[in-house]
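The complex appears here without one of its protein chains, the remainder shown in place.
For clarity, chains are labelled A and B in written order, and residue numbers in each chain start from 1.
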Amino acid sequence: MSAAPPLLAADGLTRRFGGLTAVNRVSIDLHSGEIHAVIGTNGAGKSTLINMLSGEMRPSVGSIALRGGDITGWSQPRRARAGIGRSYQRTTIFVEFSVFENCRLAAQAARPRPWAVWESAARCAHATGAASRALEAAGLSELAHRGAGSLSHGGKRQLEIAMCLATEPVVLLLDEPLAGMGSEETERMLALLAALKATHAVLLVEHDMDAVFRVADRITVMVNGEVIASDLPERIRNNAQVKVAYLGEARRSS
Amino acid sequence: MPLEVFLVQCLNAVQYGLLLFLLASGLTLIFGIMGVINLAHGSFYMLGAYMAFVLAPHFGQNFLVMLLAGVLIAAAFGFVLEWAFFSYLYQREHLQQVLMTWALILVFEELRSLSVGNDVHGVKVPDWLAGSVPLGTLMTYPVYRLFASAACIAVAIGLYVVVNRTRLGMMIRAGASNRDMARGLGVDIRRLYRIVFAGGVALAALAGMIAAPLSSVYPNMGSGVLIICFVVVVIGGIGSITGALLASLLVGFVDTFGKVLPVFSQYAGVGVYLLMAVILILRPEGLLARRGT
Partner (left out) sequence: MANAKTAWLVPVAGAVALGLLPLVVTTYGQDLVMRIMVFAVFALSLELLVGTTGLVSLGHAAFFGIGAYITVLLSPASEAGSVWLLLPLAMLAAAAYALVVGALSLRTKGIYFIMVTLAFGQMAYFVFHDTPVGRGTDGIFLNLRPVLELGSAALDLGDRMHRYYLTLAALAATYALLALVLRSRFGRALAGIKVNEQRMRAAGFPTYPYKLAAFVLAGALAGLAGFLLAAKDAAANPELLSWHESGVVLLMIILGGLGHLRGAVIGAAAFTLLRELYGTYSIVGPLADHWQLTLGFTVIAFVALLPQGLIGLPARLRTARG
C-alpha cells in the first residue's frame, strides 16, 4: 500500500443516459504498486466507469486526473499515449494478424511517424522492441509468429493484456481479463497480474471473487451505479452491506 | 417576392417534400429494421411511375382505384422480391449489399427497357383532378398538386397510425430495437421483414404513381431521386420516420427556394448537399436519430 499521491484519481464521476443514471458520484484512486479491484453485480455501472476512465465516454459530472494533471477532456488516444492502457472484456485483438504484429502495431502508436512511407513498419526498432518485451512479460514469446486467431481462448486473453503492455502504460485498466478462463489459465493470468503490480497502477474489474480476493490490494464495491464500500479485502469480506448485496452473486461465475 | 408567388413556392416545396417523404420513409424503414442498404429503392419509384403510365388508360377516371391497384401490385412484388432475393442480403456485409442492389438497378432498367421501351411518356391527370384553383387575386394553383400533397399527408397519417397504434407497428418497433428479444416474444421475424419490405416497395411505387403526371415518366428517373432520398435519410437520421418527414420538408424548401434565387439558381441543385454538409458538421447522427442505432 502506498501513501504516495495516486497516479490516477477520479473524483465524483457521474454518467447519465437520458433519464437513467448509470454511475453516480464515484471516486476512485489508483496507486502504482497496487491492484485496485472493482466488483459489483451486473448493471452496477462497472463498464461505464471503466469507459469514463479510459476516455471512451465523457462523464456528465466529475473529473479525472493523471499525476495530478486534469485529463477529463482528453480523448482516448491521447490518454493512451499518456500512459493509460486498457484491455477489453470481449477480446479485441486483431485476429487476422500474427501475435507479434498485434503487439507491434499497438506499440507503434507511441512513435507513429506516419509520413515516413518509405520505411517498412516491420523494421521499426522502437515498436518491435516494445512488442518483444510485452510478449515476454505476458509469456507469449514462443507463440509470436502464430496467427492470433489460432490461439486458445486463454491465449487470446493473454494477448489482449500483452497489447495493452506494448504501449508501455503506467496505468492498466483491465476489464474482466479472466472471463471464460479455465483454472490453469486463470493461475497464469493471476501470476501475470501479480508481476505487473510492481510497476503499474492496476484497476481490475472482475466477477471471479476468489481471484479478486487473492490478488487485490484494495476492493471497491459498486451497486446500482454507486460505491457502497471501498476498503482492504479482509474488511470487505466481513462487510455486512456487501454480503447483503452479494447474496448469490459471490460464487465464481462458471 | 410578392406574397402570392411566395405562397405558390411554399406549396410546391411542401408537395415535393411530401413525395420525397413517401420514398424516404420506405427506405428508412427498410434500413432501420432490416439493416439493408437498398440502392434499387429508386427503381421501385420508377416501377410505380411506369405502372401509372400503363394502367392509366384502363382506369380512366378511377384514379384512386388505380393507385390502390398499383399499391397492391407493388406490395405483392415486394413480397416476392424479398423472399427470392433480399432475404439473402441480411447477413451480408454492407459492401456486398451495395453491389448486389446496384446490380439490381441494372437489371430493372433493362427489364423496363425490354418491356416498355426507352421513351419518355406523360401520364394524364384525370378530369376531376385537372385544372387549377385560384390563389389570391393573381395566381392559380394546380388541383393535382394539392391532391398529391393531400394523398401524401393521408399516407403519412396512415403510417403513423400503423407504426404507433397497431400490433404490427408494435412488432416493427420491437424488431427495430432488439431483434432477438422480439423473436423471443414470438414475433415471426422473417414474415415481419417481408411485410416491412413489401410496405417499403409499395410506398416507393405509390410515390412514383403520384409523381408520374407531374414529372413524366422516363428512364433513370429513379436514380436522381434516390440520392436525394439518401440525403433525406442522413439528415433525418436512420430509422426515424419523423426525422424523414422533417428532413424531406427541409429538403423540399431548400431545393424549391434555391431555384428562385436571383444569382445562384443554376447552382441551386447544390443546396441540398450543402444542407447535408451543415448537418454533418453540427449533428452527424442526423436530426432525430434513434438512440442506440
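In this section, a residue touches a chain if its C-beta (ideal position, glycine included) is under 8 Å from a C-beta of that chain, and two chains touch if they have at least 3 such contacts.
Computed from a predicted model, the values in this text were never measured in an experiment.
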item: Candidates B:Val107, B:Leu138 or B:Ile157 - the one touching the absent chain; value: B:Val107
item: Touching the absent chain when the full complex is considered, from A:Thr167, A:Thr186 or A:Thr220; value: A:Thr167
item: Listed residues A:Ala116, A:Ala194 or A:Val244, member touching the removed chain; value: A:Ala116
item: Omitted-chain contact residue, chosen from B:Gln61, B:Gln96, B:Ser132 or B:Thr166; value: B:Gln96
item: Positions on chain B contacted by the hidden chain, ascending; value: 31, 35, 37, 88, 94-96, 98-100, 102-107, 109-111, 113-114, 223, 227, 230-231, 233-234, 238, 266-267, 269-270, 273, 276-277, 280-281, 284-286
item: Footprint left on chain A by the chain that the document does not show; value: 54, 56, 75-78, 80-81, 85-86, 88, 92-97, 101, 105-110, 112-122, 124, 127, 163, 166-167
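The rule we apply is simple: only the chains that are shown with their structure count from here on.
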item: Centre distance in Å when chain A and chain B are each reduced to the mean of their C-alpha atoms; value: 48
